[in-house]
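Inspection log for the structure reproduced underneath, given as structure tokens.
Missing here is one protein chain; the remaining ones are kept as they sit in the complex.
Moving on to subunit A:
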Amino acid sequence: MALRHLLTKNTLATQPLGILGFRRVQTFSLPDLPYDYGALEPAISGEIMQLHHQKHHQTYITNYNKALEQLDDAMTKGDASTVVKLQSAIKFNGGGHVNHSIFWKNLAPIREGGGEPPKGSLGWAIDNNFGSLEALIQKMNADGAALQGSGWVWLGVDKELNSLVVETTGNQDPLVTKGPSLVPLLGIDVWEHAYYLQYKNVRPDYLKNIWKVMNWKYASEVYAKEFPES
């Protein structure tokens, strides 16, 4: 049997597997924001960005790491019911980590191109699928406002059909839960923690303003990677 080495920056307690050596679980850490907390003002306040990043996202990562460790333990022991029981914690917290990692890249300060509409192949695809950029924004805002409870509204691309889609997911479900071939281009967090301190109950205002700091460059890059221009 081969030795398994999973090297990681933050190692958890190791479990010796007899003569086969150590087994380590890959852990995750909070990615840095590519801009200062206050850089997205006035669209999103620095207070929200700091809490959102340092508290909410960090908590998802902490709990995800914990769940992974428990999962590893249960798998090693062949404890099937614990493995299954952990799936919701992994979905919640892992999904939270995945989604927020994308979200920080979806946003950019205005002086770094935030809000600049997409050009090139993505711009063309948006016009093709939705009629216009305004129509897309209107749809995402309507769907985001109508979402009950906590969740996300996404612009995604269907890898297989090369079509753009607008989808919502509940809680921290990643976009892929709506379709295995869906790739997220932009996600807007509509959990109340994403806007409450600034916009209170007026989620539609948050949705209107977030487009001023939307990082279309990132979305275009992801799209171009899936469909390189010939």
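Definition applied: a residue touches a chain if its C-beta (ideal position, glycine included) is under 8 Å from a C-beta of that chain, and two chains touch if they have at least 3 such contacts; residues count from 1.
The rule is short, and it goes like this: contacts and distances are computed from a predicted model.
Matching "superoxide dismutase", "Alpha-1,3-glucosyltransferase", "Protein phosphatase 2, regulatory subunit A, beta b" or "RAN binding protein 10" against the UniProt entry of the left-out chain gives the name "superoxide dismutase".
Interface note for the absent chain: among A:S45, A:T59, A:T177 or A:N209, the touching residue is A:T59.
Looking at A:L133, A:V166 or A:V183, the residue that reaches the missing chain in the full complex is A:V166. In the complete complex, the hidden chain is touched by one of A:L51, A:I110, A:L133 or A:V176, namely A:L51.
Contact between subunit A and the unshown chain involves residues 51, 55-56, 59, 88, 92, 143, 148-151, 165-168, 170-172, 178-179, 191-193, 196-197, 200-201.
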